[in-house]
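Excerpt of the complex: some chains, original placement.
Letters are used for the chains, namely A and B, taken in the order the chains are written, and counting of residues starts over at 1 for each.
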Amino acid sequence: LTTGLYLGRFQPVHKGHLLSIKNILGEVDDLIIVVGSALKSFSLENPFTAGERIEMLRRALAEEDIPMSKVLVLAVPDTLPPNYHGIYVSQVETYCPRFHLVYTRNPLVRTLFEQEGYEVRQHREFERNKYWGTTIRDGMLQGGGWQGRVPQSVVDYIKEIGGVERIRQLAGSDTPEE
Amino acid sequence: LTTGLYLGRFQPVHKGHLLSIKNILGEVDDLIIVVGSALKSFSLENPFTAGERIEMLRRALAEEDIPMSKVLVLAVPDTLPPNYHGIYVSQVETYCPRFHLVYTRNPLVRTLFEQEGYEVRQHREFERNKYWGTTIRDGMLQGGGWQGRVPQSVVDYIKEIGGVERIRQLAGSDTPEE
């Protein structure tokens, strides 16, 4: 049995993530999806909490009929102190059941896992310009059409938690410091 | 829809936990199971990592045919600095999707969640003397009959990861300090 590990920040979950997950599920028996930078939230780059991102994944996986018995969604914080990269793989290992293959397109994460002897694969990327977190968050802020890029259940959830208003309020940074 | 939150250390998962989970599932629509003290491992009181305890829960829930669509298993570390109890509820909230009811028998955890306005219920406890982590870990160390108190899938998993040997090696504390 081969267990894969797929790392992302999921700010927010979008259709590109789901396409990747389906693809990876064709290559492994079991998949651990790690919500990285778990403690970051309430900023323009990381608006949602780990709990919210986990809920997005849960709803999106259900929407796509991906069985929860084959995937495990977990949250893993960044290291403390920040950027203590040398222990990151070890930290992920304490948070997760054993895994054999790592899926990432991030050069740092790839380097770190390869350094520890893991096989790292670059999952296929689907329409990068369209399914890209930065663009989607920007659409939420500017009012552009981000909804088509995000699963409907996630669009609904973001509405439920006032996600768009949160991002716009956080961006109201025309005020000088105190 | 009511989401419950059930906190435990699960060192290791035992049959008492599963009886409680089934009971709680009769009262809520959805259940978040929090593996607490996530970063503690490799000690006599906390032998297993968060990842290992999550895997135990996953296998035990499958063994009992509890659908993973109704439960969400998450790991939450203790606060940093240790015992910074005043922020613990807030920390749990960032790690988990929204929840409405808290199940715990721990007086500190109960106090903290009630202080923040949550309804806290004491789940029924099944044969406390039998299904008690301390007793079970002691059985693993001494060679006593712990296996009957733990789901078969968990017994198998502990064997797979060398859990009993780990505990015995950790206990070999006849050596003075350096």
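Methods note: contacts are C-beta pairs under 8 Å (C-beta built on N, C-alpha and C of every residue); 3 or more make two chains touch, one makes a residue touch a chain.
Here the structure is a predicted model, which is why all the values come from computation and not from measurement.
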item	value
Whole-complex copies, counting every chain including the 2 in place	6
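The working rule: only the chains that are shown with their structure count from here on.
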item	value
Contact footprint of chain B on chain A as seen in their complex	38-39, 41, 49-52, 54-55, 58, 62, 67-69, 72-75, 77, 80, 93-98
